[in-house]
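Excluded from the complex is one protein chain; the other protein chains are retained at their positions.
So, subunit A:
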Amino acid sequence: MSSRNLTSNFLEFRNRASQNRTNHADNSKWDDRNPLLNDDEDDDVVHFERNDAFLWMEFHRKIQSQFGEIRNQIKKLQQLQAKCLTRQVFDEDAHSDSEIRLITKDITSMLDNCQMSVQKFSSFAKKSQANSYEQQLVSNAAQATFNTFQDLALKFNQCQSNYVRKLQSQKDKLDQVTSHIAIDMYASPFGDNEFDQISLLSEVQQQSASPVDEYTTWREKELRDTYESIQEVNTIFMNISTMISNQKASIDQIECVICDSINSVEQGNKELVKAVQRQQRSLKIKLILFGIGIFILLFVLFISYI
């Protein structure tokens, strides 16, 4: 990349300048005539500001580390999911399934915590700070953390939904394949006629034994589905709440601005009323003076006539 680094020249100049400064230093400051303590009021104010500033920076740093952890967990989740998808179809690995569920729960709880801290940060940003710079700074930081949080939540959602979709498509494919195999299994290898009876019997037996098992498996599946859907609903509502709180910030700002403008318009109205009254008064006074002047003039003329 084309650039030129002038730092070394700069440092040389700076060292030389600081040496010159110390050589020609004015020692009057360290005279015995100067008081020990300075009556400078600014120090207190600066001290107070610094605490506040460090507070929000601490906040910011904590939230960033939380984001980092979440990112790592999401990466791990993605790896596990990829492994699950590419494993053998009939190899029901309960272990990795439970791991996936564990990590998903972890990430959900971490996102919950994150959301609370982000909301706390946003409300802290709305409190008025020491000066306009700090205000803008903190609100920009809050906005940035909010956006990052939204992106992370979105990424997590997409990751999950992709996984579910792929799993679903795999299951569908598997179902198609097994249904074919089922037919073949029941077809006898020696032709249909002779062994029909036996095969029919065995089918009937199978059908009578299956209802109980079927019922339990179906119930289990339903329960699992309900559990997962409730979890999904939870994450959805969390995301909706972040979106709404995002809009809330701007609505609050609008309300604030409107209140301010109401105040200033009322004040302006009062001032205008006062100005109008003053103008009227001055007009009245002018008229009176003018009238008196004319009267005096007439009087003088009258006297001079006489």
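As a convention for this text, a residue touches a chain if its C-beta (ideal position, glycine included) is under 8 Å from a C-beta of that chain, and two chains touch if they have at least 3 such contacts; residues count from 1.
As a working rule, contacts and distances are computed from a predicted model.
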Remark   = The chain not rendered here carries, per UniProt and among "AT-rich interactive domain-containing protein 2", "AP complex subunit sigma", "tRNA methyltransferase activator subunit 11-2" or "Vacuolar protein sorting-associated protein 45", the name "Vacuolar protein sorting-associated protein 45"
Task = Touching the absent chain in the whole complex: find that residue among A:72, A:113, A:136 or A:169.
result = A:136
Ask   = From the list A:109, A:123 or A:158, which touches the chain that is not on show?
value = A:158
Message = Using the touch definition from the top, which of A:236, A:257 or A:287 touches the missing chain?
response = A:236
Query = What residue numbers in subunit A mark contact with the hidden partner chain?
reply = 1-7, 9-14, 16-18, 21, 46, 49-50, 53-54, 57, 60, 130-131, 133-134, 136-138, 140-141, 143-144, 147-148, 150, 154, 157-158, 161, 229, 232-233, 236, 239-240, 243
